[in-house]
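Yeah, one chain of the complex is gone here, protein chain that is, but the others are all in their spots.
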Amino acid sequence: MTVKVLRRLAILLVSVLVASIVVFLFMAVLPGDPAQVALGVNATPELLAKTRAEFGVDRPLLTQYLDWIGGVLRGDFGRSYVTRETIGPQLLDRLGVTLWLVGAGMLVALVIAIPAGTFAAVRHRKPSGAGVSGLSQIGVAIPAFLAGIILVQIFAVQLRWLPSGGWTPPEQDFGEFARGLVLPALSLGLVQGAVLTRYVRSAVLDTLGQDYLRTARSKGLRPGQALVRHGLRNASVPVVTVLGLQLATLLIGAVVVERVFVLPGLGSMLLDAVSARDLLTVQGIVLVLVVGVLLVNFVVDVLYTVLDPRLRGS
Amino acid sequence: MRSLKIGGFLIGLVVLAALLSFVWTPFDPVKVDAAHRLLGFSGSHWFGTDKFGRDVLSQLMVGARTTLYVGVVAVGIAAVIGTPLGILAGMSPRWLGEFVMRVNDLVLAFPALLLAIMFGAVFGADTLTAMVAIGIATIPSFARIARSGTLQVMSTEFVLAARAGGRSRPTIAARHVLPNIAGLLIVQASVSFAIAVLAEAALSFLGFGTRPPTPSWGRMLQESQELLTVHPRLALVPGIAIAVAVLGFNLLGDGLRDRLDPRLAARV
Partner (left out) sequence: MKARLHAVAVALLLVVSGCSAGSTASVSAGPDTLSVGFTAEPANFDFTRTDGAAIPQALLYNVYEGLVKLDADGHVVPLLAKSWTISPDRRTYDFQLQSNVRFSNGAPFTAEDVKFSLMRVKTNWTISIKAAMDVVDHVDVVAPDHARVVLSKPSNGWLFSLTSRLGAMFSPTGVADLANKPIGTGPYEVASRRRGDSIVLKANPAYWGRKPAYTTVVLKYIKDPTALNNALLSNGIDVISAITAPDSLPQFQGDDRFTVVQGTSNSEVTLAMNNARPPLNDVRVRQALTYAIDRKALLDTAWAGRGTLIGSMVPPTDPWYEDLSQVYPFDPAKARQLLAGMNLNLRMRIPNLPYAIAAAQVVQSQLADVGVRTTIEPLDFPAVWLKQVFTDHDYDLSIIQHVEARDITTFGKPKYYWGYDSKRVQQLLADADSGTPEQQVAAMKQVARQINADAAADWLFLFPNVIVAKAKVGGFVQNQVSESFDLTGLALR
């Protein structure tokens, strides 16, 4: 099995390398002269040329790429053409915000999906189960930002229970941080929860009919115990896989939710950088996002083989 | 069975609205009418008007076109490129199949929104770039389904016999593989359609989708934001439309999946 893991790791590294090349080439094609953007409108041609040299954008592409990727490997994402600040620290900061958002959203989703999905599976022939299943269908159809807009209107603007947006770092004021995270996490989590509910439901349904459950029951376990001890563990396999797949969707949802709730996360940083033609920053962010997804898929792959002994041999 | 019917009905509504819009809409969805702005529900304007005085129902109908358009093109691109890729990967020697799947995973690492934003920055953001980007981002799903379906079919007796009989690969693909995986692909198409609709809505909301003044449900949502407290109807109408379309495609996909796999149907 270690051989499998190592092989997967090698594939991951190659993928990351190829991804970085793709990202770099793409940015090289973006229209808009970084020197022009940085200096504004009436810059003289000499000043523009000098600035271009200063940024290093007049060098051959291969040199620029190697320079950039070498820096990234050392943690240096370069210096933004527009803000003149180093990109790395801000990237990390904003990544933190997005991770908090995505993590909280995932938590909400799981808290909703596991009980709801199980309930819907266990009572799938009864109206209550069908009702939950139906609700989850509707939940999937609502875009995360719509959920966000509605939640803000009700809880922030009308009831004024929670803030309408903004970000407070947890170490500065944990109370405000938590309050500010509730609505965004709900917006992401409710929709994701609906998606996961359906997977949990079908996974639990799958296991409900399995033999080992009947064996467990015949051994004297009550239905609840049998379900929890054997059913859920086996249901967790597809759920873990789906979590990984859903991460990409969650990231997307996060970008839009960040806009609605004015969270200084990676998504809003990306949109700002694209708008401002801040090439180097866009490059860095896209690379981080793509590598993140690749990494998560890798982890999920490995977890999958760990969780399901049946797959270890293949 | 119910899923199929409900899903089909909802989609039917959307398609009907879109088709009808080519021939007739209650008002011109693009013409600005300063005298009639921000009207509520009424007999002449069923869903009222927006801040430009444009009829919301007319915009909804023409917007249905955009929604379907995006879905069809995006899913089309994904199916047309992803399916052959997947079949190829399934029929080829192990290493080639693996390689194609790795490339697949790489494409998967670029989420649809990210690609659309990047494409929009290079080529200018509009419906076309959004569709192509979403399409490209959906290719991996089709390729995966096609491949796993192909692998299954390849091990059946029919195919083994055909190969023993000397049939060529393309023939086998056309005659055995494709018909057998078609069902799976249609289910995937339905699900991907729903995702494409959501993606277009998100992109238009962010400003990377359909250009004004072409009506688009996502952009209607975005325009409604500033008036949310005073005129919530302007957000609810496109929001519900999006939900209906997505729900419809999801239900359709579920229903088709149940149809295809009798074992599941019995349980559900």
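The letters A and B name the chains in turn, as written, and every chain counts its residues from 1.
Convention: a contact is a pair of C-beta atoms (placed from the backbone, for glycine too) under 8 Å apart; a residue touches a chain by one contact, two chains touch by 3 or more.
Computed from a predicted model, the values in this text were never measured in an experiment.
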Contacts of the hidden chain among displayed chains: A, B
Full-complex contact with the absent chain, from B:G12, B:G40 or B:G124: B:G124
Hidden partner chain, touching residue among A:V5, A:V182 or A:V262: A:V262
Options A:A10, A:L66 or A:V157, residue touching the unrepresented chain: A:V157
For chain A, residues in touch with the removed chain: 31-33, 36-43, 47, 82-85, 89-90, 92-97, 99-100, 103, 152, 156-157, 160, 162-167, 169-172, 233, 236, 259-262, 264, 268-269, 272, 274-277, 307
Missing-partner contacts on chain B, residue numbers: 30-32, 34, 37-38, 51-53, 121, 124-125, 207, 211-213, 225-230
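Keep this in mind: only the chains that are shown with their structure count from here on.
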Chain A and chain B, separation of their C-alpha mean positions in angstrom: 21
Parts of chain A lying in touch with chain B, wherever the complex brings them together: 11, 14-15, 18-19, 22, 26, 29-31, 124, 137-138, 140-146, 149, 153, 157, 205, 209, 248-249, 251-252, 255-256, 259, 270-271, 274, 277, 282, 286, 289-291, 293-294, 297
Interfacial residue positions of chain B with respect to chain A in the complex: 102, 105-106, 108-114, 117-118, 120-122, 194, 198-199, 201-202, 205-206, 221, 225, 228-229, 232, 235, 239, 242-247, 250-251, 267-268
